[in-house]
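Of the protein chains in this complex, one is absent; all others appear in place.
Chains here go by letter, A, B and C, matching the order in which they are written, and residues are numbered from 1 within each.
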Amino acid sequence: MLTILLLIPIVTAAALFLGKGNRSWAKASALLQLGITLLVWFGYDQSKAGYQFVSQTDALFPGLDLRYSVGVDGLSLLMLLLTALVTVAAVWFSPNMPANNRAGLFDGSVLLISAGATGAFVAKDLFFFYAFHELALIPTFLLIGLWGSGERQAVAWKITIYLGVGSIILLTGLVDLFLAIPAASRSFDLQKLQEVAASHLIPAAAQVRPWLLLTVGFGILVSLFPFHSWAAPAYACAPTPVAMLHSGVLKKFGLYGMVRLAVPFLPQAFHQPVWGTWTAQDLLLAALLGNIIYVGLVTIAQRKLDYVIGYSSVMHMGYVFLGIASLNIIGLSGACLLMFSHGLSVAALFAITGAIREREGSLNFERLGGAAKSVPFLSVAFAMAAFASIGLPGFSNFASETMVFFGGFKDGATGFLKTSTVFALWGVLISAVYMLRSYKAVFLGEPTASSLKWTDLHGTARFALALLPVALLLGGFFPHYFLGFLKPTLEAALR
Amino acid sequence: METSLPWIILLSPLASAVLILLFAHRSKPLSVLLSLTAVFAAFGSTLLLFSSHSVVQTSATWIDLGPALHLTIGLKIDALTRVMLLVVTGIGALVHVYSTVYMAEDDGKARFFGSLSLFMFSMLGIVLADNLAMMFIFWELVGVSSFLLIGHWFTKPSAAKAANKAFLANRVGDFGFMSGILLVWAATGSVEFAGIQENLAKLTVNPSLLTLAGLCLFCGAVGKSAQVPLHVWLPDAMEGPTPVSALIHAATMVAAGVYMLARIFFILEPSPVALGVIAAVGAVTAVLAALMATQQDDIKRILAYSTLSQLGLMVAGIGVGAWGASMFHLFTHAFFKALLFLGSGAVIHALHHEQNIWKMGGLRRTMPKTFITFVIGTLALTGTPGLAGFFSKDAILLAAWHKSAFIFGAALFTSLLTAYYMTRLVVVAFFGEAWTPNAKHGHDCPPAMTVPLMILAVLSVISGYKFFAGSIFGEELFHSVHAAEHVSLVPILAVSVFSIGTAGAWFLYNGRSKDPVKIPLFRNKFYIDELYASLIAGTQDLLASFSSWFDHFILDGVIVRGISGLTWGVGYTLRLLQFSNLQGYAFLFGTGVVILFYMLIK
Amino acid sequence: MSPILFWAFSALMLAFGVSVILNRDPVASALSLVASFLCLAALFVGLDAFFIGVIQVLVYAGAVMVLFLFIIMLLDLKAEKRRSFNKFALLGGAAVTALFVAGLLKVISAFPAGAKPFPALGVASVDDVRQVGLAIFTRFNLPFQTVGVLVLVASIGVIVLSRRQLK
Partner (left out) sequence: MNPLTLNHYLLASGLLFSLGFAGVMLRRNIITIFMCLELMLNAANLSLVAFSRFHVGADGLPNYNAQVLVFFIITVAAAEVAVGLAIIVALYRARQTTHVEDIQSLKF
């Protein structure tokens, strides 16, 4: 079943590359992907821990337990749902292209990114886990380079090289981790690795180096503080679907990897002194505070809507890392749910930004204003997504952020963790400042002459966009339902 | 049936808000109908709840992570909740009826009623909450609904700015509130009031932590009830339609802070430092707001500052330990302040959105019903003996008398100023001649507006007496209201202060067409707004632009572009080695060999 | 062989080497190179390496130098006229060579084994052709084949390179 889910976007993308089919093919493939994901979602049996819907070939290389194997457990299922929802919205919000084969190239690449993300989350094998993510990088470069806006070539190069370096560091980290495991129990299969991790075979001192490599590698992929300068310009200059898929879904690969590999394998590494008296956890906390406070302030200074949302998505990564750094069940489940909800809210925000860019051309605040009069649906959707992303109760972002904050204050938390949680709380205020300022600048106030001519969203695009806030509300009112999926995986990870 | 009532109260406004958003955002009558049924359903079930005085408790899990964390949407009805429920649903219903006419010709009417229902849902959530986490959830939801309501006429830039300001000020308060909750949770391990009560010892064992947690929780109240540092948003919130000001910025939302303090009083009680700070903040707010109110010309701004000062009084009441008296004052204040606001709404509606009192005048003849109800409300507020205000303010003064002279002095001075500026308002607006032609054709509003005024006028009178308040408060709660034993001097002082204030204002303003007293300091609100604008907004933008510059040039420029520049540079210099001279190459080759040779044989 | 012969031949060899460098006329330097190769062959013979000596004469002096002369004649090179005298290049080159020689002397002086005289041969007359042939076809057979292929490739290369472009 999962292999079919993986093949749909790839086959459609191939057909589109060859010039056959049009945008409706891409839409059909996205809907099919969502359909199958929901089938898997409701077919998943929460009580059983471990992987379900598993299908695998036999070992590809003799002697190496490496095989094409796909399976899904609570956490990856949540990420799959996120990917499917965002893909549907992304395809619907792709800018309409002149009907030539390059349009096929555009839609095909968008589907390839989605396939890369799906593959990464579905892969039960370390090799394919890494390979699928790399698959998603190539079309990103193509799309930003060809169809981006602003100084797109420079930005496309920057994101590709930056992520390339990140992937290399990550690869060394993975290899280092793999070699740190005693030879007998080495395997590429994530399930076996989970059992190995549970028995804590890697001595504490030996955990520090793989931890650093993994955290820096994943940090670059996820725009952790010192390595974040590629993110915002890339999302701002990227065409809408790429920005949605990349900031909404692909960024979660890094965090998914942290939860899947760093937390179960290298728990003691967090408390090992790495630099003078600073333990690894302190370094991570300092970095994520950089994300929250520093990038938050940078976001306030932005004058263009797409840059504000780009930087805000970088800033919210700080909260997910805070959840991971707190290393307890509350913080971790908060982090995983936040990955899901942040993906949805930032995808919705980018979709609307794309729609505005299509209608107005420029996105800086001086040229916009009072759009709520002429595009009520867009302004309500933007308000919902904006309030969700700044953590308004009723949306699942708030539920997950609460868990992250409670995780940060759980007894046994170090002093620095508590103070950084308080700073993260202050970050919530900063995010409110810039998000409300941009909402006021774009939608409220005196309607500009050009904004009166805007046509509101119509037809099926409304449902595609509406999917995201609805999912956020579901997560907000019934987080318990989603946590049921996450609990077995996270308890196994923290054992 | 007993446990389903709270759910009906809570969820009916939510249902109406959702239905309006999804289906009825086009048709005005349907949305009005939906929100009216919702608010009256809530009001009805509240009255039903008064039939029995038992404590009702139901809850639904929100987040359940086993022993580690268990957050619930818990509803608890006890005496305090009943009082607040009555106030919220009662005044809510009256405001809903009032706005059907007031907002008649507004094209965003459906959106208005949707936001009103959302507000009712969030406010009821706060009142019904049985744990701090749930209270925080609805705390922010109330913040959002006030953002929507203040910014109702969003095309007006000033309204949009005021809405933003309100939300951000509340958010600052919420930041403190959440830190308080986390501190309490970290110490006692539970967020429910009952849970905290049980292992309060774990918190009180460390007095500095207790004070810190108490003051953090108090931050939430400062944000919501607009106490001194965070009071700037309330006067600007008058940008919203008047029913909004009446419901939110007089009776219910701003009272949420006082209610929360009353709820968590058992946490604050063991730490005198926290109570002292709370009392001081309350007193300062009361005096400051009263001073500002004396110099305002906009009728709604005067009432806003009056609300601020009365809230300061309630918070001071809690600070001196008389949370019962504060709740009683909140109870009575809700009625007459809503009456005053709705009255001013009627005046504004009649004079085609004229809000400056100096452009009104002589309305007692043209708007008799509004005039009578407005005077009753003013007398109740200023504390004339026999009306509601007198009893509740007296209870607070009594408690303050026993606790600290400074608080008592401040409260007394505030009552003086309250009498002064309220009489000033009534005299200028209603007595004398119509200062402008527009004021001449004032007329009483249709019954849908004047009937609520009358009901509120009646309530303002009887809400002070035992037979009415006692039944609502219930025996032991009403007893705690009058806990402090009676000192006859206090009421005498109160009455004398009231008469001085009223007489002073009467003589000063009777028959005047211009404001004789000009104090720019008060008129410009002690220049606090300008201070905030330059201090907070200024430093934040400065910091933001610096970090954006730093991010662009240093972090992005030096490190990222630096590395790419470095590689380019190295490439460029190495290129120079190809200088196409064969001898040169041989020479380099030779020198290389020789150097290698010497390195080896050394 | 007696030291006198060694000194004579090596001195001659070096002298002809110098004349190869200094001569303006390429033909003259080519011929002096031939002479230098012959002296070298003599030294080989002195070291009882008769087969190598003969090969040296046949291949080097015979084939290679003939090729050189042929090319020089083919290209009809005149003696170089006096070009701009680039002093720095000369100086640099001489300095590097001098340094190299100094290094060489230092190594040789610090090389104790070198100071001992040549050990006498165990056998009266050494049949080195058989020995070398034996070594090539047993121990060094693979290198021998590869060198064969190399020479083949070289000749094809030469033909391709010197073919006149059929424009």
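One rule holds in what follows: a contact is a pair of C-beta atoms (placed from the backbone, for glycine too) under 8 Å apart; a residue touches a chain by one contact, two chains touch by 3 or more.
Since this is a predicted model, take the numbers as computed values, not measurements.
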Which displayed chains the unshown chain touches: B, C
Contact footprint on chain B, counting only the chain that is left out: 575-576, 578-583, 586-587, 590
Residues of chain C (touch criterion as defined above) contacting the omitted chain: 1, 3-4, 6-7, 10, 13-14, 17-18, 20-21, 26, 29-30, 33, 36-37, 40, 43-44, 47-49, 51-52, 55-56, 59-60, 63-64, 67-68, 71-72, 74-75, 77, 80, 83, 89-90, 92-94, 96-97, 100-101, 104-105, 108, 111, 113-123, 126, 128, 131-132, 134-136, 139-140, 143-144, 147, 150-151, 153-155, 157-158, 161-162
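One rule holds in what follows: only the chains that are shown with their structure count from here on.
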Overall pattern in which the protein chains touch one another (line/ring/star/complete/other): line
Chain nearest the overall C-alpha centroid of the shown protein atoms: A
Label of the chain whose CA centroid is most distant from the centroid of chain B: C
Whole-Å gap separating chain A and chain C, where each centre is the average of the chain's CA atoms: 71
Chain A and chain B: spacing of chain centres that average the CA atoms, whole Å: 36
Of all residues in chain A, the ones touching two or more other chains: none
Residue numbers on chain B that touch chain A, as the complex places them: 21, 25, 61-66, 68-69, 71, 133, 136-138, 140-141, 144, 151, 154-155, 157, 160-161, 163-164, 167-168, 171-172, 175, 178-179, 182-183, 185-186, 189, 540-541, 543-545, 547-548, 551, 555-556, 559-560, 564
Parts of chain A lying in touch with chain B, wherever the complex brings them together: 158, 161-162, 226, 229-230, 294-295, 297-302, 328-330, 333, 370, 372-373, 376, 380, 387, 392-394, 398-399, 402-403, 405-406, 408-411, 413, 418, 421-422, 425-426, 428-429, 432-433, 436-437, 440, 443-447, 479-480, 483, 487
Complex contact set, residues of chain C against chain B: 89, 92-93, 96-97, 99-100, 103, 106-107, 110
